[in-house]
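Inspection log for the structure reproduced underneath, given as structure tokens.
The other protein chains are all here in position, but one chain of the complex has been omitted.
Moving on to chain A:
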Amino acid sequence: MAALLVAGCGPMSRTHRDPGNSHEVVTSAPAPAPGEAHAEIRVQGGRVSPPSGWLEARRGQPVRITVTSDVADELHVHGYDVEAELPPGVPVTVRFPAELTGVFEVETHESKLVLTQLAVR
């Protein structure tokens, strides 16, 4: 299943295999950390709330994205290639340092929704 989902994203960067680009996934309630760029996003009935916008971060700043989806899905942060399974109704948090500059889509694979765009300056 996971292999199929990864294949679904097709040609993509390999940065997630690099050392120094590690990321962690937690399924418990996230502990707030100072200085993080963070977004909390819900997907319900194919709608994204808050509506897809921008998540601004400085280069090197830690990023935390919490997503709750009403259906099983997979989260993908493009460019950083951070991925996480989204079980229905369970908030999932991904954390990683913003090490690449540019604008990167944060999206779901199954419902193909752009949740937000991560803008790292």
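Rule of thumb we're sticking to: a residue touches a chain if its C-beta (ideal position, glycine included) is under 8 Å from a C-beta of that chain, and two chains touch if they have at least 3 such contacts; residues count from 1.
Here is the rule we go by: contacts and distances are computed from a predicted model.
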item: Chain not displayed: protein name in its UniProt record ("Fenitrothion hydrolase", "Sugar ABC transporter permease", "Carbamoyl phosphate synthase small chain" or "HPr-rel-A system PqqD family protein"); value: "Fenitrothion hydrolase"
item: Chain A, residues in touch with the chain not shown (by the definition above); value: 4, 6-15, 18, 47-48, 51-54, 78-79, 81, 100-105, 107, 109, 112-114, 117, 119-121
